[in-house]
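Before I ask anything, here is the structure I am working with.
Part of the complex only, each chain left as placed.
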Amino acid sequence: MYTVTVRDHFMIAHSFKGEAFGPAQRLHGATYVVDVEFRRPDLDADGMVVDIGRAGDVLRAVVAGLSYRNLDEEAAFAGRNTTTEFLARHIHDRLADAARSNGLGRDGKALKAIRVTLSESHVARAWYEAPLWPANP
Amino acid sequence: MYTVTVRDHFMIAHSFKGEAFGPAQRLHGATYVVDVEFRRPDLDADGMVVDIGRAGDVLRAVVAGLSYRNLDEEAAFAGRNTTTEFLARHIHDRLADAARSNGLGRDGKALKAIRVTLSESHVARAWYEAPLWPANP
Amino acid sequence: MYTVTVRDHFMIAHSFKGEAFGPAQRLHGATYVVDVEFRRPDLDADGMVVDIGRAGDVLRAVVAGLSYRNLDEEAAFAGRNTTTEFLARHIHDRLADAARSNGLGRDGKALKAIRVTLSESHVARAWYEAPLWPANP
C-alpha cells in the first residue's frame, strides 16, 4: 500500500458542553495542523498516488470553510461538540466526497482510504480514517 | 476509526545483556517521549474518543512508576532487557488494564485498541499495539 | 552564556482590529506553545541556571491566567490586539516580575534575561526578549 500526505492548518474559536471538558467549557480556541493521507494500492501512470497540487487545493478549500471562525456559531455544527476527533471526521468527509466525485483530478476509484490527522498542540492529536468504497457504508 | 493521542515522557537508567547491544551493554540511560493512541469506531455522547484529562492522569501514573529509576534494579524487569519495544508493551499493558476496568472514565468496552509509541531520540522509536478485546487473547 | 528552556502551552479565543488582519478580524482562536528561555552567565552551586521545577510551576501559573479564555473579554487586554508578539511580551513581563522578586526559587539577580517564544502553528512564531536588570529600564 502507498500513501501520500499533505499538510495545512487553520485557527478557530469554540467551546464545549459537558462536565468532562472542565475549563474547556469556556469559549477558547485552537490551531489545528491538518495532515491528510491518501491510500492507494498502486501508482498511476505518472508514478503518483494523487496529484499533490490538486489535493492541496481541495484541502485548502475545505480548511477555508473553517478558518478564522467561531465554530459555536456555524449552523453545520449546531448542538455538537467540535472536538479534535469530530473535526478530523468533518474534514475527512469533505475530502472523501471530493475523491469519490473525481474532484482530486484523478480517477477517484483508485483511492482506497483517507486518514485526516489534526494536531492541536505538541502533546495532543487525533485522526479519523475510513475506506472510500463502498461509498455509502 | 477514530483515535486520540496524548503525550508524556520519562527518563531512566538501564543496561542490556547480549552481544548484539554493543556499547549499550554498559549502564546508560534514555529519555522516552511516550505517545498513547486510543482507538474507537465511534464517538461518545460528548463527541470524544476518550476523556483526555483522565487518560493523561492514568498515563502520568504509569510513567511515574518508571520515571527517574534504574530499571536494572526494578524487580518487575528482572532478567529482561528493557528495550524500547519491551517498554512500549509494558506501558501498553498497564493502560489496557485501566481501559478494561473502566479506569479511563468511560465505558472501557467502547475502546478497541491502544498503541504506545516510545521515541528515544530524533532517529529511533518503537511501538506496541494490541486489541483490547477479548481481554485474555 | 548559559540558558535553560522550559515548555508549556495554552489555547485561547480572540479577534483583531485593523484591516491588515484580514479574516483574522473575525473571532477565532489559537494554540500557543510557549518556550521560556532563562539566561545566566554562570551556574549556581547545584550546577543549574534555574530550578526547572520551580520555573515550570511559575510558567504554568502565568499560562493558567490565559488558558481557555476569550482574550477579547479580558480587562487586561482592553483596546489591544493580542497578537502572538504582544502575548509573548505579556508572558515575559509576568515571568520577569517573578524572577526579580526571587519567585523562581533562586537569587533573581543571577539571571540576566528571559526570552519567551510563542509558536502558533508549524509555520509561524514570535518571541520577546529583554534584560532583567536594571529593573525599570
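Order as written gives the chain letters A, B and C; numbering starts at 1 within each chain.
One rule holds for everything that comes next: a contact is a pair of C-beta atoms (placed from the backbone, for glycine too) under 8 Å apart; a residue touches a chain by one contact, two chains touch by 3 or more.
Values in this document were obtained by computation on a predicted structure and should not be read as measured data.
Colleague: Could you tell me how many identical protein chains the full complex contains, when just 3 are shown?
Modeller: Altogether, the complex is made of 6 copies.
Heads up, the rule we're going with is that only the chains that are shown with their structure count from here on.
Colleague: Go ahead and name the chain pair joined by the largest number of contacting C-beta pairs.
Modeller: Counting C-beta pairs in contact for each chain pair, the top pair is A-C.
Colleague: Could you please state the distance in Å, as a whole number, between where the Cα atoms of chain A are centred and where those of chain C are centred?
Modeller: 31
Colleague: For chain A versus chain B, what separation do you get between their C-alpha means, in angstrom?
Modeller: So the centroids are 27 Å from each other.
Colleague: By the touch rule stated above, which residues of chain C touch at least two different other chains?
Modeller: none
Colleague: Which residues of chain A touch chain C in the complex?
Modeller: 7, 9, 11-14, 23-24, 26-31, 33, 67-70, 120-123
Colleague: For the complex, give me every residue of chain B touching chain A.
Modeller: 1-8, 43, 46-49, 51-53, 105
Colleague: Flag every residue of chain A that touches chain B in the complex, lowest number first.
Modeller: 16, 18, 20-22, 80-86, 88-89, 122-130
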